[in-house]
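A protein chain is absent from this complex, but the other protein chains hold their places.
On to chain A.
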Amino acid sequence: MKSLSLTELAIRYGFLLLMAGLIVVFSVLRPAFLSPQSGVFILQSVAITGILALGVTATLVVDGFDLSIGAVATSAMMLSAYVMVIWEMGAVPAVLLCLGMGALVGLVNGLLIVKMRVPDLLATLGMMFLLVGLQRIPTQGNSISTGMMLPGGQAAEGSFAPEFLMLGRHRIDFILPDLVPLSVVVLIVIALLTWAFLELTRHGRVMYAIGSNAQAAGLAGINVAGYRILAYVISGVMASIGGILLAARLGRGDVASGNNLLLDSVAAALIGFAVLGAAKPNAFGTAIGALFVGILLQGLTMLNAPYYTQDFIKGAVLVVALVFTFALSGRVGRARR
């Protein structure tokens, strides 16, 4: 019993310990790492992938998968820029149209998967390609920025609304003046909402039930199709929020595939499986997973580590996290430290 409890302890708290250890190591090597600005900045650097990862978590919970989130995010970035720069509308319509676009894409994904019976990976892969192409059609492949030349030969008159840019740039006084960026507040609010939704409401428990056995859930009278579609709508909306924040930070509509956003957020969600030994998708774990990657990248960059070592370490963390998860569910029962 004693050795078992030790293993369990390692599985439960190993990841959090690893994170604490990293913080200590980085702080010793680079004292600047421990400043409040640095802490807030880590949160800011993971805000966008964190929000996307929470969307991925929602689809993972119902045993689905959404490959289109990166493309939804960059499409939302292009759409918001298009609405403001070319249609010359304000921040509110830009945000609403992006959220609507995210919800619509999620709805189409959900309908393809539930009603047309297309496997989730294939449906969302198709959607990903579709969106990567679609977002470039209106501008013929160009990025959107204020003052850009329109096909008609005039300069675009519109510009990014200041309220919109605030979403990515404004900082709130917290302990120190101008400390916490709005994007971090958005991340924290969304993480709390997702956590509360999945853990505390009936809907959340129903979604977990669908994820573990959809047939049983259906026989118990649950609207399985409805909840699965809902999961993709949540995922699409989260991705569009990520895209809005990205546009607000960059201040332009950037032609980008969003594949890195997809991969980073999936990694965060999968790392989340290992946190507290949950062995299932969960909002708290996802947030910690995103934070973990952010801490690693911030520390390594401060130490002048080149980008490829960062990719390597990101991959290593993911593998270790998966070992944590599957060592727990498997019979082997030996978690690696």
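Note that in this section contacts are C-beta pairs under 8 Å (C-beta built on N, C-alpha and C of every residue); 3 or more make two chains touch, one makes a residue touch a chain; residues count from 1.
Here, contacts and distances are computed from a predicted model.
Among the names given as "Monovalent cation/H+ antiporter subunit D", "Acetolactate synthase", "NADH-quinone oxidoreductase subunit M" or "Sugar ABC transporter substrate-binding protein", UniProt records the absent chain under the name "Sugar ABC transporter substrate-binding protein". The residue touching the chain not shown here, chosen from A:M19, A:L111 or A:M148, is A:M148. Here one chain is not drawn; of A:F41, A:F197 or A:F326, the residue touching it is A:F41. Listed here are the chain A residues that touch the chain not shown: 30, 32-33, 35, 37-38, 41, 44-45, 48, 74, 77, 136, 140-143, 145-149, 155, 169, 178, 181, 246, 249-252, 254-261, 297-299, 301-302, 304, 306-307, 310.
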